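A protein chain is absent from this complex, but the other protein chains hold their places.
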Amino acid sequence: MSIPIPPAGPSTTPGASVALDDKDLEGGLSLWQGAFRRLRRSPTAWCGAVIVALFVVVAAAAPLLTSYQPGSTQWAGDVTTTEIPGPSADHWLGLDRYGSDLWTQLVYGARQSLLYGVISTVLGLAVGATLGALAGGFGAVGGRFGTVVDATIMRLVDIMLAVPSLLLAVSIAAMLGQSGTAVVIAIGAAQVPVFARLLRGSMLAQGKADYVLAANALGLRRSRIVMSHMLPNSMGPTIVQATLNLATAIIEVAALSYLGLGAPDPAIAEWGRMLVAAQDRFDDAARLAILPGVAIAITALGFTLFGEALRESLDPRTRR
Amino acid sequence: MAVPTTTSPTPEPVPGGGAGPATPGAPLLEVRDLRVRFTGRDRAVTAVDEVSFTVSPGQNVGLVGESGSGKSVTSMAVMGLLPRRGVEVSGQILFDGEDLLLADRKRLDRLRGREVAMVFQDPMTSLNPVVPVGTQIGEVLQRHFGMRRKERRERAAELLAKVGIPDPRRRLDDHPHQLSGGMRQRVLIAIALACEPRLLIADEPTTALDVTIQAQVLDVLAELVDEAGAALLLITHDLGVVAGVCDEVNVMYAGRIVEQAPRRPLFRSPAHPYTGGLLASIPRLDTPRGRPLTPIPGSPTQTVPWTDACAFSPRCAHADDTCRTTSPRLEHADGRGLRCFHPLTTPAALTKEL
Partner (left out) sequence: MLRFVVRRLLLLVPVLIGLSVLLFAWVRALPGDPARSLLGERATDAGVERINEVYGFDRPLVEQYVSYVGALLRGDFGTSIQTGRPVTESFIDYFPATIELAVTALLFAVVIGVPLGYLAARHQGRWLDTTVVTGSLLGVVTPVFFLAILLKLVFANWLGWLPTGLRQDPRIDATHVTNFYVLDGFLTQEWDAAFNAMAHLVLPAIALGTIPLAIIVRITRAAVADVLNEDYVRTAHAKGLAAATISRRHVLRNALLPVVTTIGLQAGLLLSGAVLTETVFSFNGIGSYLFTAITRRDYPVLQGFILFIALLYCLINLLVDVVYGLIDPRVRAA
């Protein structure tokens, strides 16, 4: 026995005294439009975006930012066992232990990190999301065949998840030998299980949503429901994860180089390898270790901030 | 509609109460001019204003209104459960003569669960999922009576039996997820009544339950409150529930009380158009088939601020320019209170006009 809620008539009095949150009146905007709006208002997102933009600009415009070539050891004669020349008019940040210009190495290192980080994440996302969508789609459609496809894919993912991601990357890189391609494939592959599991999970969750039941009841074809309703609605968390993974990927690229599994060509500047090389020159040139490390951390921070802001703007629970 | 339980409105001596008995005739709970404002970063919302009512010992009082009318906020204010930050509370909440708004956290914790207890709306989320229900009942007994483990289990089982849970001893070690919604609400009632409080606040105690169980749970609640001689403040949007249980009824709209009256006079002749509208919209067994229900036009979000008009005027068939420009005051006469410029005379007149 309850009071029937009367249909809302035309509103004659805007501005309510007790009516609560007017931010709920964002109805009519799609999920992504709303997210974009909230993203623009988020200082976190702006911080992240500025860092990422800076990083991309430095990477893209590397040749314009320095007049030297990366990996050139033309000043090797200035480096002695006890002293590495510090900042000067010719070399803003000084030389590194091989006699290259440190600023040049850092700038070109950004290029390398961006390239490897982005390609490996895109690779991991493409393969992982495909696997996840297949598993989630077939799992949601059900039936004997669907269940088998889902189970097979997920067991494969389980096996990959049984190895910690950096070690997975290490073993793949060790198998493929020392090359840039090996690094990219290794780091991409290590991300596959994460994306697959995430997308499958959110698709299965969508599969239980009322609107999918409604679409089923309307007699829409299952494959159509999966492709045009469940998949788009499930992509949010996966895209957020991809942004966050860019940070991890950049760190892992450096970690692989650090472990001696990076690209072997010394002419290619790489932040991780710069760190390794700097290690035994702590006492006379700590900047050689600190600068590349800080560069990695700041870049990772940019992607992380942006990813977190994106997650918050997409998650209705955290709306403020 | 349930048959009204017979509860004498005359104050009864309080059994089992810790504090000294109140002076006869003095109210157990007296809310005076309560005002609750939620202050956000850039704007403030007044959720409750000018709310005054009393609950005498042993009396059952209803607080009725639609969602957003401020009835739950009022109950949370009485319990001291409103967050401290971003909330301004003013007025007085006198419990047995003591102003709860001035009481510190320690004092409140000694009263809550002991003298004043509360049953919440949603039994699914109001119990801790990882703690056995026996412990959740027992911890109130331990806190307020210092009971030992064995005693606590004994008493908890008794309480479960009282609220109508079969095989109570075995249920003590169950976790909430093993119980149905109705059972969980019974557990919450058992927790609330464990220390034989003098005032029980029930906030929509049956709303989240299956319709078939609602009546059962309500009956258990009313019966036990009656048996313990406790007073009941029942918060609900359902006038049918009020009709079955309450002696006194306060009707709230947009944060203020618009009408207060004893049950019978209120149901016989509602004076506020809003109360009238609520009554007219209740389906009755004796209405002829096919006659449509009469809803109140508009929605509760269509309000104007009370400060310079009657908040109900946008939805009221009787509203005129006075209603839209002057704020009505709560006037008392014949033991009833009313906040309206154009009261209804009879329910019949109301039905015609709507």
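As written, the chains take the letters A and B, and residue 1 is the first residue of each chain.
Note that in this section contacts are C-beta pairs under 8 Å (C-beta built on N, C-alpha and C of every residue); 3 or more make two chains touch, one makes a residue touch a chain.
Small disclaimer: the values here were computed from a predicted structure and weren't measured.
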item: From A:P87, A:G143, A:G177 or A:P264, residue that would touch the chain that is not displayed; value: A:G177
item: Of A:A62, A:I84, A:V226 or A:L275, the residue in touch with the unshown chain; value: A:L275
item: Selected residue (touches chain absent from view) among B:A117, B:L209, B:L239 or B:L279; value: B:A117
item: Touch criterion as defined above, residue of A:L198, A:A215, A:A247 or A:L314 at the omitted chain; value: A:A247
item: Interface with the unshown chain - residue positions in chain B; value: 79, 81, 105, 108-114, 117-118, 120, 122, 125-131, 139-140, 143-144, 175, 177-178, 188, 191
item: Residues of chain A (touch criterion as defined above) contacting the omitted chain; value: 155-156, 158-159, 162-167, 170-171, 174-175, 177, 247, 251, 254-255, 258-261, 275, 278-279, 282-283, 286, 289-290, 293, 296-298, 300-301, 304-305
